[in-house]
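Here the complex is missing a single protein chain, while all its other protein chains stay put.
As written, the chains take the letters A and B, and residue 1 is the first residue of each chain.
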Amino acid sequence: MQLKEIITLISAKLHSSDREKDLAKSISGVASLDKATETEITFLTNPSWRSYLDKSKALALITAQPMVEFNGPQLIHANPYWAMAKISSHFFSYTHHHKGHSDLAFIHPEAEVSPEATVFPFAYVSPGCVISAGAVIYPQVYLGHKVRIGCNSVVFPGACLMDGTEVGEQCIIHANSVLGADGFGFAPGTDGIAKIPQVGSVTIENDVEVGALCSIDRATFDTTRIKQGSKLDSHVHVAHNVTVGENNMLCAQSGIAGSSTLGKGVILAGQAGVAPGIVLGDNVVLGARCGMIESTDEPGQYLGMPAITAKTWFRQVAATKKLPDALKRLDNLEKKINQLLAASKPDATDS
Amino acid sequence: MQLKEIITLISAKLHSSDREKDLAKSISGVASLDKATETEITFLTNPSWRSYLDKSKALALITAQPMVEFNGPQLIHANPYWAMAKISSHFFSYTHHHKGHSDLAFIHPEAEVSPEATVFPFAYVSPGCVISAGAVIYPQVYLGHKVRIGCNSVVFPGACLMDGTEVGEQCIIHANSVLGADGFGFAPGTDGIAKIPQVGSVTIENDVEVGALCSIDRATFDTTRIKQGSKLDSHVHVAHNVTVGENNMLCAQSGIAGSSTLGKGVILAGQAGVAPGIVLGDNVVLGARCGMIESTDEPGQYLGMPAITAKTWFRQVAATKKLPDALKRLDNLEKKINQLLAASKPDATDS
Partner (left out) sequence: MQLKEIITLISAKLHSSDREKDLAKSISGVASLDKATETEITFLTNPSWRSYLDKSKALALITAQPMVEFNGPQLIHANPYWAMAKISSHFFSYTHHHKGHSDLAFIHPEAEVSPEATVFPFAYVSPGCVISAGAVIYPQVYLGHKVRIGCNSVVFPGACLMDGTEVGEQCIIHANSVLGADGFGFAPGTDGIAKIPQVGSVTIENDVEVGALCSIDRATFDTTRIKQGSKLDSHVHVAHNVTVGENNMLCAQSGIAGSSTLGKGVILAGQAGVAPGIVLGDNVVLGARCGMIESTDEPGQYLGMPAITAKTWFRQVAATKKLPDALKRLDNLEKKINQLLAASKPDATDS
C-alpha cells in the first residue's frame, strides 16, 4: 500500500520534504514507535512517547502536529489513534479455513446463497434465506426463515439469527449471539401471564459489529434496529422495539430495555442499563454501572442509579464520604445549641 | 373463532344489544382501535384512546367498563391488556419450517421420540431422552442423557439441556440457553479450590418461557425448579438449588444466587440481583438494578443496593441530592454557633 493511498484512506495532510518521492513509498504495516521497521508506519498518540521519535526506524509517522524529532514523512491527522486503527484494520483480514458451500451444511433448496459466499459444515440455512457474495457463515450457525446476510458479513459459530433477521454489509456477528428471539412481552393477570406474540423482526445496518453472546430481540410489530456503524461488546442485551443510533458503542453486559431510542454516537460503558421507553440524544455517554431512567438530550457523561450528570455524581459521592462524620457534627451542634438555648433568655428558647 | 369462544377463553361478560347474534359472530384477529377491520376485535387499555372509539371499525371491543361511544358488542374484563394478550396469543402460532425426525439429526436408538414431535437437522438427542408429541427440537440443540421434553414445548436452536433436565408442557426455551450446567459449588482452601460435585438436576414446569442466553444451573443434590407459568427474559441467571415460584417475571440480565426461593408473582426488573439463600414472598417486585440481600415477606416494590422499599429509596435519593449543599449549611452553622459561643458567657462554652 502506497503512502498516498493511506493519506486518502484517513484524509490526512502530508508534511514532507519531498512529496513526489514520499507519496510513492510502499507501507507494509503499522507498528508502535519502538517496534516499527523501515517499511512500517508508526503513530504518536501519547506525548510521553515523544522521546522515541528520533530513534524510530519507521518509514512514516502519523501525528496531530509536525514533530521536528522525526526524520521522514509525517501524516498530520487530528485523531492519530483513529487513523492508526483505520490503517491497521486495512492491513488485517480474517483467515477463514474453509471455502465454498460445504456438503455437510444444511442449505435449503429455496435459499439463495451466492457462489462467492462461504458456508461451513453444520451451518443451517432455512428456506427463503439470501446470503450475499463474500459473506461467511461459520459452523453451527442457524439462519431462520428469510434471513438476509449482506455482502462480506461474517457470522461466527453458534450465532442464531431467527426468522426474518436482516444483516447489512461488512457486519460481524460474533459467536453464540442471538438475533431475533422473541421480545419479552407479557401481560400478567390473575389467571396467569399471557404472552403477547412478537411478530416484528430485527434489522442490522451496515458496518455493525455484534460481540459474543449478545441478544437483540425481535420487535412486537415493527423492527428492532441497530443503525450503521454501531459496535456491541459481549453480553449486550437490546430489547424489542429499540433503535440504537449510528456509531454507538455498547460495552459489555450493558442492556437497553424495550422501546428506547438512542441517538448518534451514544456510549454505554460496562454493565450500564437504560430503562424502557427512554430517548437519549446524540453523544450521551452512560458511565459504568449507570442506570438511566429519564430521557435526555444533553450530551456528556452520566453516572449513578438513577443516572445524573457525572459532575453531580462525583460531588454526591464525595459528600456521602463525609456523611457519617457530618452526622456526628450534627449531633454535636444540637447539643451545643441546646446548651445555648438553656443558657439564654426564656423568650429565645421557643422552638 | 366465535365471539362466544373468546368470552370463554378470557372469562369476560358480554355487553350487547343482541346477545344471540353477537355470540355467533366470527373474529379473525386482534388489532388496535385505529387499525382493526370489520372482522377484528379491539381493546381499550388507555383512557387517552377513548376518542378513537366512535370511529373504530372493529367488530367488538374489550373494555373494563361499557363505553357508550362504541357501537357493537363489548366484552367487559377487569384487565383488558391481559385479555388482549390472551386472545392475540390464541391467534398466533409459530411456523416451524421442518416436519418429522430429520435423518441429519443424531437421535440415539435408546431415546424415545414421539412420531408427532419434530427434530431438525443437527440436533443431538442422547440415550434415555423422552420427547413428547408436538414438541419441536431445533437445529444444534443438545439434549443430554435422560432429558425429558413435554408436549408442545419448543426448544430453539443452540439451547443445551444437560443430563436429567426435565421440561414440562407448552414451554418455550429460546436460542442458546443452557439448562443444567453445573452449579457454582466450590470450597476454597490453602491448597487450591475443591469442586463440590453437582449431582442434582433442573426441572421446568408447564407454561414456562426461558429467554435467549439464560443459564439455569443444576442443583447440588436435589433440583433447581422453575414453577408453572414463569417467564424469563434474556441473559437471566438462576443458580443451583433455587426455586422460582409460579408466574414470576424475571427481566433481562437479572440473577438469582444459590439456594434462594421466590414466591408467586415475583418480578425482577432488568439487571436486578438476589443474594444467596434469600426467601422472597409472593408479589415482591425488585426494581431495576436492585440488589436484594435480605429475605422479605412484604409485597411491593424494592430498589437500591442494599434493596429497601421503593418509597424509602426515593426519599434517600432526594435527600442525597441535597447533601452537598447540606454540608455547606452545616459548615456555616458551625461557624455561627462558634461565634455565639465565643460571645456568650464562659459557663455556656463548655462543649
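Methods note: a residue touches a chain if its C-beta (ideal position, glycine included) is under 8 Å from a C-beta of that chain, and two chains touch if they have at least 3 such contacts.
Note that the coordinates shown come from a computational prediction; the quantities given were computed from them, not determined experimentally.
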Omitted-chain contact residue, chosen from B:Thr63, B:Asn79, B:Ser126 or B:Asn152: B:Ser126
Identified contact with the non-displayed chain, of A:Ser11, A:Thr37 or A:Ser51: A:Ser11
Listed residues B:Arg19, B:His96 or B:Lys322, member touching the removed chain: B:Lys322
Absent chain, residues of chain B that touch it: 106, 108, 122, 124, 126-127, 140, 142, 144-145, 158, 160, 162-163, 176, 178, 181-182, 184-197, 199, 213, 215, 217, 235, 237, 239, 253, 255, 257, 271, 273, 275, 289, 291, 293, 305-306, 315-316, 318-320, 322-323, 326, 329-330, 332-333, 335-337, 339-340, 343
Hidden partner interface residues of chain A, rising order: 11, 78-79, 81-86, 88-89, 91-92, 95, 97, 104, 120-122, 138-140, 156-158, 172, 174-176, 207, 209, 211-213, 229-231, 233-235, 247, 249, 251-253, 265, 270-271, 288-289, 304, 317, 320-321, 323-324, 326-327, 330, 333-334, 337, 340-341, 344-345, 347-348, 350-351
